[in-house]
Every structure is written in structure tokens, then in C-alpha cells.
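I'd like to ask you about the structure that follows.
A single protein chain has been omitted from the complex, and every remaining protein chain is retained in its original position.
Chain IDs A and B follow the sequence of writing; residue 1 opens each chain.
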Amino acid sequence: MRDVAVVSFAQMPSVRREAQRNEVEMIGPVVQSAIERSGIGRKEIGFTVSGSSDYLAGQPFSFVMALDAVGAWPPIRESHVEMDGAWALYEAWVRLQHGDINSALVYAFGKSSPGSVRDLMALQLDPYCVAPLWPDAISLAALQARALLDRGDYSERDFAEVASRGRAAARDNPNSQVTGGADIDALLGEPYVASPLRRHACPPISDGAAAVVLAAEDTARRVCERPAWIRGIDHRIEPAALGVRDLTSSPSAELAAANAGVADGGVDVAELHAPFAHQELILRDALGLADGVAINPSGGALTANPLMVAGLIRIGEAAQRLIDGDATRAAAHATSGPCLQQNLVCVMETKQ
Amino acid sequence: MSELCAVVGVGQTQHSAKRDDVSIPGLVREAALRALDDAGMTFADIDAVVLGKAPDMFEGVMMPELYLADALGASGKPMLRVHTAGSVGGSTALVAASLIQAGVHGRVLCVAFEKQSESNATWAVTPSMPFQPPVVAGAGGYFTPHIRAYMKRSGAPPDVGIKVALKDRLNAIRNPYAHLHMPDITYEMIEESAMLWEPIRFHETCPSSDGACAMVLTSESIADATSKPPAWVWSTAMRSEPTMFSGRDQVNPQAGRDCAADVYEQAGITNPREEIDVAEVYVPFSWFEPMWMENLGFAPLGEGWKMTVEGATAFDGDLPINPSGGVLSSNPIGASGMLRFAEAALQVRGQAGEHQVPGAKKALGHAYGGGSQFFAMWIVGSDKPEGR
Partner (left out) sequence: MTERIVGIKTPIKLEYTYTPGLASSRYLNGVARGKLIGQRCPECSKVYVPARGCCPACGVTLGEEVEVAQSGTITTFCVVNLPFYQAIKPPYVCASILLDGADMALFHLIQEVPAEEVRMGMRVEAVWVEPGELGPTMESIRYFRPTGEPDADYDSYKEHL
């Protein structure tokens, strides 16, 4: 495989409601920043690909207008996935393997504030037999959390510890949204949102945007002192019907991690896209992360969860630590669908 | 240098206004199973699945790749979901081809669909949005002003559109999967049909269809071992430009011209009109045939309509366009682009049945979307690309 690296990353601070700017105005500065930081000229970018959701935006073809932020003139090679931007990054990585182009811009945007996300996500389910019952996103996650508790390996205190660590880490991250109290006993005193999930074990509702520039081989070496080289990237999906899955594990994340080569070396830092606290525990097991690994030093999706963007942010956050020289090997993860149905794992190293 | 890719299986559903005999999973499986059967494979042979469709609002299912993972045998595999507006079917095929060309996978199933009858498609495309002018005119309202501009620029006779519609509807009679089968169609019938968005008449517009299309793409060594002839992918290209900007040519968009130039150059084609035997081109409104003939470089600027009038684009013409009947005869939106790509593959495999263009060795598949701003194309051939 051709060596491809993340050479720059930019994001806007996640907020509960971006009431001033529309999607184009959110993306514009983020894309401009990622391109400037990359040291690659806008017109030199060989491929552009984005991730977003029409249902989130509440309008069909919402990605079309977003193209205004990119300056797609003269015409560009461009594609779009109706998925989290992490999968757009995957498409860009695949495209860079062809060998004819040497850089790619990946961006993602998601405004959760215009509608009711908790209800909206029910539309991801079987439209004939499940969606009409409107099972909300938090309740489905709570089913998974209950199953995990019943298995006996984890307790609600473990959920609170995940949240506490995330909130503490988020204090150092100006892009995160929740940095509240991190006292575990206080967190455990909160009422349930959907038992066994309390407020702290659920993600905030966020508006956000992020962009990553990828470069191959010599181009990456030319523009970046320490490129975050992608050593392995893979993604897998599981059946949609919750009843046929063991919700207490994530075989798709496990398989993606194995294919991406997480275990081929020591991991310094892992950014796991776990919108719910218990999902971080499931993912830590699925990726086989050792105790010493710094998990979600950004604060993770529990402190900022712009849908369609949060997965790309995990890759960007992990890559940034390599680019900054704070780590040498990182694992990043993105998820999609109810209860971790679909998972992507990306392993990056500074080593040439 | 990227890996060689080939189409070894093609499948499509019966397209119709309302496929109420199948669910959404039933529809996509109908196409997928036919493609697998054509390839002599089962779901177990497939490494990855790529799904494409236009806006989720058409069926009321958000990110339906999640729900359809089981139906498409994707559990435990990579699954991608592409959405590039009307060009999505073509883009989906290109993303699938990219996985092969990159050497990531050996066998990829791509599927595109639309089941418009499950929702209200016109509502889904043009909901009344705040901050936009209160003018609801539908897709035709957007595109017919460009047709009028083309007529003015080219001086084309006013009935070129009628001739395109007649030709495509007659072609569709040869295609058992086509939505519209109108054996009695005549020039007069089209001319006398209701003027919807002047200058476009009812019979010059595409229908609204339920349908799906699927293809199995493989690497060279796997394609070499299949029993039926593969269609070899000679080149792929995609281009996009913004919806609106000052000075944008919306009749003959630069993105389309660039995309065509790219796909020809990669395939070593210098005279597309001579070297391409048949093309499946995305023509949702009749007048887009002459417009795209110019955009694709098949005709000089302002003369695309002459190809239609002179019969060059007819089934027995020197460059048959849409022998399957095209989008004017079947339009399951998300699948329409992939159908163009798949029909091109069928032609060079010699598998197009009654609408087979005799001796077709090289074919173009074309899709476009948005405000004539997203383009996806590929060229497929009976033989491997030269030098491979």
C-alpha cells in the first residue's frame, strides 16, 4: 500500500447551538484553516470528499450547498458519503492508493441543533417494524448499557469514571463543549435519563465541523515535519437488528482493529468514538487496548458530539498528537448506527 | 499504477412506478442477487459492499445502509454509502471500482436504488424552505430554463426534444426491465402531450420509478477466471463544480467537459465519436441528449441536436445513445446513474439482449446530478485496456 498521512487537521469548537452561522459558514473557515496548515495549495488538492446527513440538516442535498465553502472552481474531483466524515477519509485514503494524485481534502459537518436528534435517529431503524415505534437513540443505548451491566464486568461507577475522565481531559480542549464537574460520586447522584444511563453517560447535542488534509509519500514529507502516517485503516458493519447482536461486545470494531493492525505495536494514545460512556468500555476491549493507553485525551464524544463529524474528529485529534510530537503511535475509531453497529479503526504512526 | 478492474456481474430490477410487491430490502436484493448470479457468486464471495442512493427523504429511512446491511450480506464486511445527488449511481460504481483499483479488495458489490413510492418524491426534493424564494417549480422548473438557453444558443429546431423522447421510448421496448413500455408511441403523441414546464412536454420527461441496480466488480485475476465475458474498466472520472457562481455555464458545464476529457485521455481516446461504439447517457429531460452530445465532445458546440435529427444517436445510428431506453424510460433516481454504467457494461459484454448494439466493443457510462454540477463517467471495453 502507498504511504498516506494526515498532514493537517482543523475543527470548529463544538457548540450546543450555532445560531448565527449556517453550514457553509461553519465549514468555510475550517476548510480554509486545514488547507493553510497543510502547506498544500487549495488548487493542488487532488481529491475532495465530505461526510454529512440530509436528515440531520433537515433538507435534501444539503451537501450540495456545502460545496460553496470549498471553492470548487475550476472543477474538482469530488465525492460525498452520507456517513460520518471518518468514512469520507477512508474513501480519500483508497483514492490516494491509485497513485495519480498526492493529496486530498476531507471535511464533515453536522448541525444537530435544528431538529430533535434523539427522535431523528429512530429513522435509522427498520422502517416497517421498528421505526414506527420511535425508539429514541438514548433508550437504545441504554438497552446496550443494561446488557453490559448484566454481564457483570462493569458497573455504573465505571460509566461515571469514563465520563469523569473525559470531562477532566476536556478542560484542556478549547473545542469541547462539556467540561463540567468530574466528581464521580456527584455524577452518580444524577437522575437517570434512561436507566442505567445518567446525564453524564450520554453525549451532548453538538453543532460542529472539521477538516483533514491527507497527503501521500513525498508530498507528505515535504509539507509536514511529522506526518501521521496511516499504517492501517479498516471498517466493518454488523446486522441492523439489535436482537441478533451481542450488544455487550463489538465484533465489527474488533475485526476492524485487527485488520488495521492495532496490535502490531504499542499504542500511546487512542481516540474512541464512544457517544455513550459504556461504549468506551466495549471499544477498549474490542481494540484490545492496554491499561497504559491514554484514551480520549481530547475528552471524546461525551464532551463534544457533532454527528457526522465526531468520528473524523477522533482521527484528527489522534493525528494531531503525532504531528505535534506528543505520541508516536495512535489508534483512532469512528462509529455509526445504533449501539455501535458500524465501526472504523485507523492506526497512525510517526515512524517512516 | 492502479489495478485493473472489471465488471463480472450485472443485475437490475423490474422498474415500475410502484413496486409494492417488495420491501426496500426486497428491492435491493432483487438486483444484488441477479448481479451475483450473473457473476457466478454468492454474498459469501464478496469482500465489501458500496450502496448509493439519492436523498434519504425519498424513503424516510436515515442512512439506509445501516438497515440494509443484512439484506445485502454485508455483516462483518466494509460497507460504504455514497450520495452525490443524481450522479450517485455512477459515483457509487466509481467508489466500488476505486476499491478494486486501489488493490484494497478483489470482489466488490455495488448497489444503487430508489423506492420513490415509499414517500412523496416531489416533496422530498423541493420542500418549502425558509430563506429561499417562494417559488416551487420542481426539478423541471430548475432545468427547463437551461434548455431554453440551449435552444437560443444553438438555434436547434423546436422538435428535437420530441425526437429524443420518441427514440428512447422505442428503445425501451427492447428492454424488458424498463419502466415505460409504450409500443404505440408516436411523434404526435409526444407533441400533443401536456406542456408541463414549457418547453418540456409530459412525454419528454422521465418517469418516477422504483428500482435498483447492482454490479459485481473484481480485480483482473478474478475476472480472468469468470465464465462470462467481463467488461473491462478502461477509465473512470468524476468532477464537481459549485451550483451557482457568476459566469457559470449551466448549459455546457465545465465539470462535464473536464470529466469527459479526463475519461477519454485515460482510455487513450482521441476521437470519441469514432472510437466509442455506444453510450448510456443520463438524459432525464429529452433536450439533455443534444446538450450532452456537445458537453461530451461527440458533436461540435451548437451541433449536438444534429446528431439526434440525423439519426446518429438512434439504435441503428453510428453512435447509439441509450439503447436501453435511458432515464426517459426508467428513473429510479439513485439507481439511474448506475444503470447507465451497467448498461454500458452489458453492451461490451454482449449481454444486452434485444437492445444489444451489434459489435459494441467500447462504451461510455455517464451520470450527472445536482444543478448539472456533479459528473461521473466510465469507459468500459470488451478487451483489456491496451498495454495491460
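FYI, a contact is a pair of C-beta atoms (placed from the backbone, for glycine too) under 8 Å apart; a residue touches a chain by one contact, two chains touch by 3 or more.
What you see is a predicted model, and the numbers here were worked out from it, not measured in a lab.
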Residue, one of A:116, A:155 or A:195, that touches the chain absent here: A:116
Listed residues A:85, A:127, A:275 or A:311, member touching the removed chain: A:127
Which of A:25, A:153, A:246 or A:324 contacts the chain that the document leaves out: A:25
Sole residue of B:243, B:286, B:322 or B:336 that reaches the chain not shown, by the stated touch rule: B:243
Contacting the left-out chain in the complete assembly, out of A:2, A:42, A:199 or A:221: A:42
Residue ranges of chain B at the interface with the undisplayed chain: 20-21, 60, 128-138, 140-141, 144-146, 148-149, 152-153, 194-200, 242-247, 249-251
Contacts of chain A with the absent chain, listed as residue ranges: 18-25, 28-29, 31-32, 42, 55, 58, 65, 67-73, 111, 113-116, 119-120, 123, 127-128, 131-132
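In this text, only the chains that are shown with their structure count from here on.
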Euclidean distance of C-alpha centroids - chain A vs chain B, Å: 33
In the complex, chain A residues that touch chain B: 1, 48, 53-55, 59-61, 63-65, 67-68, 72-83, 87, 90-91, 94-95, 97-100, 120-121, 123-128, 131, 234-241, 251-252, 255, 336-338, 341-342
In the complex with chain A, residue positions of chain B that touch it: 1-2, 23-24, 54-57, 59-63, 65-70, 74-85, 91, 94-95, 98-99, 101-104, 118, 124-125, 127, 129, 237-243, 245, 253-255, 258-259, 370-371, 373-374
